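Complex shown without one protein chain; remaining protein chains in place.
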Amino acid sequence: MEWHKILDPNSPELDRLAERYHLHPLHIEDCRHRNQNAKIEESPGYIFTVMKGVRLNSDGALLTADLDLFLGENFVITVVEDDCPEMQALMEQVAKASNGDSRADQVYYRVLDHMVDTYLPVLDHYDETIDTLEDQALENPAPKTLSCIFETKRNLIVLRRVLANTRDVANHLQRTESPFINRDMWPFLRDIYDHVARNLDTVEMLRDLLSGALDVYLSSVANRTNQVMKVLTVLGTVALPAVVVSSIYGMNVKGLPGAESPYALAIVLTLMATSTILLLWVLKRFHWL
Amino acid sequence: MEWHKILDPNSPELDRLAERYHLHPLHIEDCRHRNQNAKIEESPGYIFTVMKGVRLNSDGALLTADLDLFLGENFVITVVEDDCPEMQALMEQVAKASNGDSRADQVYYRVLDHMVDTYLPVLDHYDETIDTLEDQALENPAPKTLSCIFETKRNLIVLRRVLANTRDVANHLQRTESPFINRDMWPFLRDIYDHVARNLDTVEMLRDLLSGALDVYLSSVANRTNQVMKVLTVLGTVALPAVVVSSIYGMNVKGLPGAESPYALAIVLTLMATSTILLLWVLKRFHWL
Amino acid sequence: MEWHKILDPNSPELDRLAERYHLHPLHIEDCRHRNQNAKIEESPGYIFTVMKGVRLNSDGALLTADLDLFLGENFVITVVEDDCPEMQALMEQVAKASNGDSRADQVYYRVLDHMVDTYLPVLDHYDETIDTLEDQALENPAPKTLSCIFETKRNLIVLRRVLANTRDVANHLQRTESPFINRDMWPFLRDIYDHVARNLDTVEMLRDLLSGALDVYLSSVANRTNQVMKVLTVLGTVALPAVVVSSIYGMNVKGLPGAESPYALAIVLTLMATSTILLLWVLKRFHWL
Amino acid sequence: MEWHKILDPNSPELDRLAERYHLHPLHIEDCRHRNQNAKIEESPGYIFTVMKGVRLNSDGALLTADLDLFLGENFVITVVEDDCPEMQALMEQVAKASNGDSRADQVYYRVLDHMVDTYLPVLDHYDETIDTLEDQALENPAPKTLSCIFETKRNLIVLRRVLANTRDVANHLQRTESPFINRDMWPFLRDIYDHVARNLDTVEMLRDLLSGALDVYLSSVANRTNQVMKVLTVLGTVALPAVVVSSIYGMNVKGLPGAESPYALAIVLTLMATSTILLLWVLKRFHWL
Partner (left out) sequence: MEWHKILDPNSPELDRLAERYHLHPLHIEDCRHRNQNAKIEESPGYIFTVMKGVRLNSDGALLTADLDLFLGENFVITVVEDDCPEMQALMEQVAKASNGDSRADQVYYRVLDHMVDTYLPVLDHYDETIDTLEDQALENPAPKTLSCIFETKRNLIVLRRVLANTRDVANHLQRTESPFINRDMWPFLRDIYDHVARNLDTVEMLRDLLSGALDVYLSSVANRTNQVMKVLTVLGTVALPAVVVSSIYGMNVKGLPGAESPYALAIVLTLMATSTILLLWVLKRFHWL
């Protein structure tokens, strides 16, 4: 069994292998023009698979990287992106793990398994993010929360697309009766399918929760506006009698009752306080506030 | 018929059984790494089933617990989580109920039936919760209501996932023609499928109602804000003429009509009251309030 | 042909029939534990059907009642709920209508047909309710409208569930090649399927309209708040110049222009009116109001 | 080939035909009880089709009318509603168009084609309506816009239902291998299917756009409320310093700085203007407005 690890898709090595194993020109083109969707295609003589790995860079941005796989009778060819050291590191891990594997389909499974394992930490990251966002939306809804919700939404859309395609690949694999895959690999391929399907489920769940977080945001803002309005109205209610009464007593007219009395101020202040309390009581009583 | 009840998935007993009954290493791994989805897999020699039981702890939090089942020609193996006394208690109930059962598939059915019975009280609990939440949202929409709505939403998402997977298991079972399941068990397995499908229906209905409760919340808050605004506007309308008229009579200018009259105050107050009433009537008349 | 009308599911009569016709214990249990979903199950010797009838009680609450049917070679068994006189009355109607029927499948069809006929008046009732709710939401959005919208939503969810299950039953029936159903009944069973499918369509349409009514409610409240705000702002705009000008002339400072003039009041009032009109014109001109 | 044009479904002519061509009683009943869904049913000896035509009356209300068709070996029977002159006019058009047709299936196709042609002008009407509504919602959101949006929504729901059922009919027709339809009609029936499918697509698109118009409405109202609030706040900001300063100078206390100066008014007004401008600048500077 030969495992050809191509680290630069533009290397002539790939052309040489294409000739040797009769790889279809469209597949070689796929290796060189990146940003494919995950897919699997059975050709005469080999199975061509595109897998997508994901990871978060230090800013929390979601990055995807392609990996192209050719599985034939006695060979595996892996083609990684030339500017993605993480992917190359992953290949080394696979190489270590598959040390004792003597069959091409075993190596092929190992690579798939390692690619699928890159999804879980990313999903866990978004699960935590959404938890935080929900709390923020509830307690302190700010524009930053909003932009973060939509950043996450965008990433989950990308992630769902990657996972949906990968699930289709895994589904195809667990049903295929390819001559290049031995029957004893079937439970393992089903296991990969189970993992991907569960991950996709999780993405759908996260999307659901995220849209919930947005609803919390809107409801929370509406609630706060309502509360601020109440404060403003209470202020208005408190001010109204005081201002009206003192304005009346400030008029330059004759005959203001009690204005000449030495207890004038006390009388007036009592009047103000009484009408304020009465007004608040009325509003409360009829549930107008 | 032998029923092996494993209470600790890490016990060497499980390894011994795996060897004796040729259980697949991936299934043993599934027993030991918990948090699987409910699933069913037919292997040569046995059927492997993962079931999820649910329950509410005293705070109302939703907990799930795995149960792994191996059903073979003449044996059943049940593996419960080692830190879940509820699951172990459930197994004892099953043991009691299946006292007279002499066939492995009968025991298998009993276990499934008891697991499925754990869903109903949880669903009833959420039905009541949503009822309460709807009333709160309508009568007294507070941030607490909001956070409770989203807590419930999260739990229903989890519950739906558990039930959807369990339904797939039940559906597989009622269609399978496994040598380990006798034909006379078919109506019973169909009965389990009916129960799970009905439970899943209920979850969908609860989710629908919950999203309705959120809409009530938002509409209710909007309505209250509208009402508070009206109160504020009425206050403003009442204050406006009083303040304007008394400010005018408070000016240090000459020629304020009636200011020198002994009925000055009465005149002014009448003026205020009249313009206030007129203003309110105009607003009401043209439906501006 | 024998038609056994069981009016009390707990009567020993049912046990006797179960023995005589070899009815499955699970089906007898279904008859006795109510609140089943509508379903159909073909067993050796008979077809077991659960139908749900619906009706509105005097308060407009939606009630459902189960009816269990066994159709065999030469017998029909109907089991109604023991506390539901409406269902028993319905059975009497069926008995009258099927007076001349000599075959079991004809009686079976009659019962189904009468059950399905209970849906239409309920749907008509909700159609009218939604019409009213839409008008209320548009013209006078009050919390009562909101709670009524959600009451109706809840009922439509229940109704959809009943109808969806009944459609599955009807669909099964029109495709089945049961020995107990004569070919000449096929157009009649297809007719039942058509009725139920149309009813289900109507429920979906009503749900769509109801969610529209909720949107009207929210938009209508938002619109009203906007209008109240405008009134408040116009009031503020009217008050502002009057209060500012009269406060200025109320200051205890020297050199207020025209304060000593005999036309002081006229001057000041003109000043107030002019600035108010100017302000309103500016707001209108720049579409700020 | 005989074409029987029944203009009144209750005429005994229909009974006569039913007897002659062995039409099923349920189909005759369908002809007489209107408001069927569009459907197609193959019976021994003939195909029974219900088609729905649509049109707008002068108020823009959507009306539907049934047309029932029986297609047999050598006959076509069309049954129109007795109170629908438009449908009878349509039949006359068909009669003219199918002047040279000598086969029953050709006449049948013509009738279907003319019925399907009634959908397009209605769809165009709603396309224009939604365009207008979107503009109104954006520029001048009023309750009338809202009620018009929901009127249109209701009609599109009805239209979708009609079209969905008609598409099912057309789909059945283009797949059927009926002895009454010649192979050379197949491309024409596929053409009808294409038309109906495209119309249904258009309805879905219109529904999508309409729900967009509602979102515009809500957003537009929210935006306007926001703008009115800003105006109110600016008014408040302008008034605040003026009122506070002039109230202070209106107090009956000693030692108001500059109150005795002949430039008192100028000083005070400068103070007011300065603080107003400062306040507005601060609000602007920190993006609080």
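Labels A, B, C and D are assigned to the chains in the order they are written; within every chain, residues are numbered from 1.
Note that in this section a residue touches a chain if its C-beta (ideal position, glycine included) is under 8 Å from a C-beta of that chain, and two chains touch if they have at least 3 such contacts.
No experiment lies behind these values; they were computed from the predicted model shown.
Peer 1: Counting the whole assembly, list the visible chains that the omitted chain makes contact with.
Peer 2: Over the full assembly, the chain not pictured touches A, D.
Peer 1: Identify the residue among A:A61, A:L120, A:I157 or A:I277 that touches the chain left out of the display.
Peer 2: That would be A:I157, which touches the missing chain.
Peer 1: I'm checking contacts with the chain that's been left out. Which of A:P9, A:G72 or A:G250 qualifies?
Peer 2: In the full complex, the listed residue that touches the missing chain is A:G250.
Peer 1: Tell me which residue among A:A61, A:A89 or A:V228 touches the hidden chain in the full complex.
Peer 2: Of the listed residues, the one touching the omitted chain is A:V228.
Peer 1: On chain A, what residues meet the omitted chain?
Peer 2: 24, 26, 37, 39, 41, 43, 141-143, 146-147, 150, 153-154, 157-158, 161, 214, 217-218, 221-222, 224-225, 227-229, 231-232, 235-236, 238-239, 242-243, 246-247, 249-252, 256, 258-266, 268-269
Peer 1: I need the residue numbers on chain D that touch the omitted chain, in ascending order.
Peer 2: So the residues of chain D touching the missing chain come out as 134, 138, 187-188, 190-191, 194, 198, 201, 205, 208-209, 212-213, 215-216, 218-220, 222-223, 225-226, 229-230, 232-233, 236-237, 240, 243-244, 247-248, 250-257, 283, 288-289.
Please note the rule applied: only the chains that are shown with their structure count from here on.
Peer 1: What is the minimum number of touch steps required to go from chain A to chain C?
Peer 2: Graph distance in the chain contact network comes out at 2.
Peer 1: Quick check: superposing chain A onto chain D on C-alpha atoms, how many degrees is the rotation, to the nearest 5?
Peer 2: 145
Peer 1: Determine the centre-to-centre distance between chain B and chain C, using the mean Cα coordinates as centres, and give it in whole Å.
Peer 2: 22
Peer 1: Return the residues of chain B touching two or more other chains; collapse runs of consecutive numbers into ranges.
Peer 2: In chain B, residues 218, 222, 225, 229, 232, 236, 243, 247, 250-252, 256 touch at least two other chains, as defined above.
Peer 1: Would you identify the shape of the chain contact graph, picking one of line, ring, star, complete or other?
Peer 2: line
Peer 1: Which two-chain combinations qualify as touching?
Peer 2: Those chain pairs satisfying the definition are A-B, B-C, C-D.
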